[in-house]
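Left out: one protein chain. Kept in place: all the others.
Just so it is clear, A and B label the chains in written order, and each chain counts residues from 1 on its own.
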Amino acid sequence: MQLNGRHRQPRRWLAPAALALVCGLYGTASRTDVLPEDRADALVTHYTGGGQDINGISFLVRKKIGDHVSVSYNHLVDIVSGASIDVRTSGASPYRETRNQDGLNAAILYGKTTYTVGFSHSKEPDYQSNTESFGISQSMFGDLTTVSMTYRRTWNDVYKMLCIMRDEAGACVEKEHDPAFGVKDMDERSYGVGLTQILTRNSILSANFEVITDQGWLSNPYRSIMYADPTSGSGFGLAAEVDPSTRTSNALGLDYKYYLPWKAALDLQYRFFSDTWHIRSHTAQIGYTQPWRNWTFDGSFRFYKQTQADFYSDLFTSANQQNFMSRNRELSAFNSYTVGAGATYEFHVPHAPWINKSTANFRVDHFMFDYKDFRDALLIDPTAHVFAGAEPLYTVQLNVMQLFLSVWY
Amino acid sequence: MRTARRLLGLAAASCLLCQLCGCSPIEPWVKPYERERLADPIMAFDRNPVSSAYMDHVFEVRAAARGGNGAAGGGCGCN
Partner (left out) sequence: MLTRWTRSGLMALATVILVTAAHATGDGPAPVFSLPARGGSTVDLSQFKGQVVMINFWASWCGPCRQEMPLLESIYKKYKPLGFTLLSVNVEPDQKDAEGFLKQTPVSFPVLFDAKSKVSGLYNVQGMPSTVFIDRKGNVRLMHVSYRPGDENLYMDQIRTLLRE
């Protein structure tokens, strides 16, 4: 009997809670799905191009513990030497730097649900990054569908290196953190949802939507903007870039795999990206995998196209033209084409029955970047009538080589 | 109209709930014993995770786009 005319709040949480409880009980009773396989990989990488040489080594070890948990540990070292065009344009000299990264990851499987949790730490002299990530994935509809959600949070500390000692040639031999710059921080959060659907006996489709939001100091301490300066001999001046302190981006990626009747696989990928800096990009990739006896061959072609950030310009009219200014080529309009090929050889390890499978792999990727509004400032030479803003557009080619060994046990 | 919508919502909810609970009113059109091609390693989205993580890093460092490339699930369907 309602005494004061107001309805009692129906107990809306009761029914869904009861369902969740029943579901939980039934869910744990049904047993499906598998944890990732136990494996170890050791990778050596060599990146060359654009004035830089980056050599890396990385390894990963993954092992099941009991029936429900699989853990993995990975360690990575990158040694960067040389100087990209951006570094050389700003007047800095070639350098050599090492980055170390460690990651720990666990996957926990109960019934049809897999929970993942991961931590990673990356450290180089001027950049420290910590990441924590969580994910949950659920398979349903006779295991034809998998739905997943991920959350990732990254905290970065950015420093700027200052050269305090040079050798006779002028190359920097000792650096320290620039006290004037101090330390700036940046916080990134990523939210992702994914759906993987088996379409037919021969095909499977995966869709992923990810929102990433950044906050804090988002500029690059080594990137400068160029502005027209008639008073200077070169015709231009350099100043530090200033990026906005927030950025939110959306990316929707699709990946379709098709099994070809002669035992090969076709892979088609597409991703659309857009962000609050008004950058829009399209990524399209086609890949082909062909096994043959003990070998597996891979080939791929990737096309990437992006538009520029709304505060990007190759040459500003003055050092204070606007609040946010950047000449970072990664935020400029460009097309990039990547051709890749790889070969895998499966071999047998003698006297090691605990090894199920082992492979030796080699892969090369060749990148071509075609910038639409980023010019090669090193070619500016007023005496030769090559003025700032009219120098040739920059193009660069990169080669990335990978050699790795994988073992399943 | 409202009853129809409510029934539809109820059907959808029961269906989803059934999936989460392990029963299956929708018959899978690819049977568990028909998954041999999907279970083939060449059909895996990420056959070499260490290698693809490295390439993803290279792509991300050299361009503005990031995200949208994870994939979970697929192939084996082994229970």
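What to note about this one:
Criterion: a contact is a pair of C-beta atoms (placed from the backbone, for glycine too) under 8 Å apart; a residue touches a chain by one contact, two chains touch by 3 or more.
As the structure is a computational prediction, the values presented were derived from the model and not from experiment.
Interface residues of subunit B facing the missing partner chain: 6, 10, 13-14, 17-18, 21-25, 31-36, 39-40, 76-79.
Against the chain not displayed here, subunit A makes contact via residues 10-12, 14-16, 18-19, 22-23, 26, 31-32, 34, 37, 67, 142-143.
Heads up, the rule we're going with is that only the chains that are shown with their structure count from here on.
Between subunit A and subunit B, the centres computed from C-alpha atoms are 21 Å apart.
The part of subunit B that touches subunit A in the complex is made up of residues 16-17, 19-24, 26-30, 32, 34-35, 37-38, 40, 42-43, 45, 48-51, 54-55, 58-59, 61-79. Within the complex formed with subunit B, the subunit A residues making contact are 19, 22-23, 26-27, 29-34, 41, 43, 45, 47, 56, 58-60, 74, 111-112, 114, 135, 137-146, 148, 150, 190, 192, 194, 196, 198, 200-202, 204, 206, 208-212, 249, 251-253, 255, 257, 259, 263-265, 271-273, 275, 277, 279, 281, 283, 289, 291, 296, 304, 306, 309, 330-331, 336, 361, 363, 365, 367, 369, 398, 400, 402, 404, 406.
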